[in-house]
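Removed: one protein chain of the complex. Kept in place: all other protein chains.
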Amino acid sequence: MIKAVEKPVSHSEKDKTVRITIDGRSIDAPKGMNLLEVARSNGIDIPSLCYHPGLEAFGACRLCVVEITKPGWENWRKLVTSCLYPVEEDLIVYTRSPEVMENRRVVLDLQLARVPNSDVIRQLAAEYGIHDTTYTKRKDADNCILCGICVRVCEAVGANAISTLSRGPDKYVEVPDPEACIGCLACAESCPTDAIGWHEENGIRHIWHRDFELVECETCGKPILTQQQIDHFVEKSGLEERYFAKCDSCRKKETAVSISRVMF
Amino acid sequence: MSEQVAEKTCTCAEKFNGTLQAIFDRYPREESSLIMVLQDVQEELNWLPPEAINCVAENLNVPKAKVQGVATFYRAFSLEPRGKKLVKVCMGTACHVRGAGMLVDELERRLEVNAGKGMSPDGEFSLETVNCVGACAMAPAIVVGENYYANMGPDKLKRLLNKERES
Amino acid sequence: MTKRLIVTPYRCTDCKNCEVACSFVHTSDPRKPSLTRIRAYTLKNAVKTVVTCLQCDEAACVTVCPVEALVRNPITGAIERNERCITCKMCTYACPFGNIHFDNSNSEIVKCDVCEGDPACAKVCPTRALVWADKPQPDLAPDEEIDIAPMPWAMKMPSR
Partner (left out) sequence: MSASTVTFSSIDALHKRAAKVKAEQEKHSMEVLVCAGPGCIAQGAKEIYQVITDKLDEHKTALKKKKLEVGVQLVSKCTGCHGMCEAGPVVTLEPSHHFYTHVTAKNAGDIVEKAILEGEIIEKLLYHQEARKGGNTVKRYTDIPFYALQNRIALRNVGVVDPLDLDDYLAHDGFKAIAKALTSMTPEEVADEVEKSGLRGRGGAGFPTGRKWKSALRVKKDRVWVICNGDEGDPGAFMDRAIMEGDPYSVIEGMLLGAYALGATEGYIYVRHEYPLAVKHLQLAIEKMTAAGLLGDKILGTDFSFHLKLTRGGGAFVCGESSALMRSIEGKVGEPRAKYVRSVEKGLHDEPTVLNNVETWTCIPAIIHKGASWFSSLGSKTSKGTKAFSLVGKVKHTGLVEVPMGRTLREIIFDIGGGIIDDRPFKAVQTGGPSGGCLPIDKLDLPVDFDTLAKAGAMMGSGGMIVMDDRTCMVDVAKYFINFLIGESCGKCVPCREGLRQVYDLLDKITRGDGEMDDIDKIEALCHTMEVASLCALGKSAPYPVTSTIQYFREEYEEHIRDHKCRAGVCKPLIKYHINKDCTGCLVCKRQCPVEAISGEKKKLHIIDQDICTTCGICMEVCNFDAVDIISGGVTVTQQLEKAAK
């Protein structure tokens, strides 16, 4: 039941750390952990747009691509996707080699052509010296970079409402069945380029072509969440519906009241 | 939980007079049957109407969004009604170098339909370009229904279409 | 884990030092008390108390999290939100005590993490209503049997 303890690690597994070299620095890392996490947890920055630590690695944005080699193979270098690459003993990694930087530039240039209006991408591209794309800009461009985070988030939430439709350059993100959407906003909040629009007005939340009436806190009347969220959470967690009747502030205050009742 | 859903009686299958039910019975009701089931449904209905997609999703216990994703990803599926006969122009390399592109242009003109979209005004034909039907030796090739036409040229199309219209 | 945040309500004066300290530490913006992890209240009967996360043994927030983003820190004993969080906000609704919040402006889940084992709130509490201590100390409570208080969450005070 309790997940909040460290994952049980047997001693034999614990010993399975590997020593790798990233940009000349020697680093110990648990075997099999992905290169991106190892680098980031050691303060080495690798950019990425589709990686999310809570979700299965996707490998779509190609920004986190780094160059690897092995001792004695110095002439052999290969670009690998760091968010997917499990670290192994003796790996030598370059996160800012000329090849890596060139790749990032081209990829960002391509992204910029895809989403010329995205501030996030413009900023990131500018960091790599690209202020305007060299390629043909997409017409009527939205801000979606097809990183797939929203799809994976929705899957994790359990609503499974979002999907990519079609394929190739025509691919796009959509909620093909708005009925399945619970209006939890997790997708919009996780989107790295703020491409998923939503707004709330007069107790109505609008997202993915659909209006959701917000349930109000029974104590203070503040709109808190959608009935669909409640139904979904009840089904998923087994918690009773009353859990969702009040907003967190009111619940906190209630807690204070019960403390006072017990104590005095 | 999954068993519960599987037992749920299907409300949408009625629309299709039980034909879809027969298809679902052919395969295990799980995600890995999805593509096969969609193919069979399309064979039955000639396209994939939205209700049928929902029905498949419900019966295989796969989220509708995923079914939509799969149905739009694979070329085999048509999400809009198609003409009685499907004209497939092979766009394999062999056909390309022997002038398949011309055939598409000419067919689009003659049938008043765009390749891969909708059907001719008379509802007879839909036009599709396909990646190699494996008849490279007969390039350029056209397949209408189940008939293969070899060594096609734009000048031969009129006769071909007339023949297919009649049969 | 040896230490925990111990609240002794009758000592609380609702001075709000804890709130200010908390928001200062976590947001460096003390003007947003709504986002503090801890709150002080003066209730109708003039009783004053503070409420903060109890770091429950069997925490509802942890149970409902779909991505294991709430994980207990084995050193401090606090349930911490990590970067796995997908902001589905399930935990904020699931906590029966209203101790997890969502910060709209930063799109993130806000929760007491006992300041990595050195809670600022306890440090600034002038009346020792909040203490970061090894275990319930007899001189702090009129009824030292805090563990048997008839409140479910109190019984589930962290023990590890």
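The first chain written gets the first letter, and so on, giving A, B and C; residue counts start at 1 in each chain.
FYI, a contact is a pair of C-beta atoms (placed from the backbone, for glycine too) under 8 Å apart; a residue touches a chain by one contact, two chains touch by 3 or more.
Quick caveat, the model's predicted, so the values are computed rather than measured.
Across the entire complex, contacts from the unshown chain go to A, B.
Among B:45, B:79 or B:94, the one in contact with the hidden chain is B:94. For the chain missing from the display, the contacting residue among A:25, A:167 or A:242 is A:167, taking the whole complex into account. From the set A:114, A:152 or A:232, the residue in touch with the chain omitted from the display is A:114, counting the whole complex.
Although one chain is not displayed, its contacts with subunit B can still be listed: residues 30-36, 38-39, 60, 62, 66, 69-70, 73-77, 91-99, 102, 105-106, 109, 130-139, 147-151, 153-155.
The chain not displayed touches subunit A at residues 58-62, 65, 79-81, 84-86, 99, 102-103, 106-107, 110-111, 113-114, 134-136, 145-146, 148, 164, 166-171.
Heads up, the rule we're going with is that only the chains that are shown with their structure count from here on.
Per-chain Cα centroids separate subunit A from subunit B by 36 Å. For subunit A, the set of residues touching two or more other chains is empty. Residue positions of subunit B with contacts to 2 or more other chains are absent. Looking at the complex, you find that subunit C touches subunit A at residues 7, 9-10, 34, 39, 41, 43, 45, 47, 49-51, 57-60, 62-72, 74, 79, 82-90, 92-102, 107, 149-151, 153-154.
On the subunit A side of its complex with subunit C, the touching residues are 1-6, 52-55, 153, 156-158, 184-186, 189-190, 224-225, 229, 233, 236-237, 239, 243-244, 246-260, 262-264.
The touching residues of subunit B, when paired with subunit A in their complex, are 54, 63-66, 68-69, 72-73.
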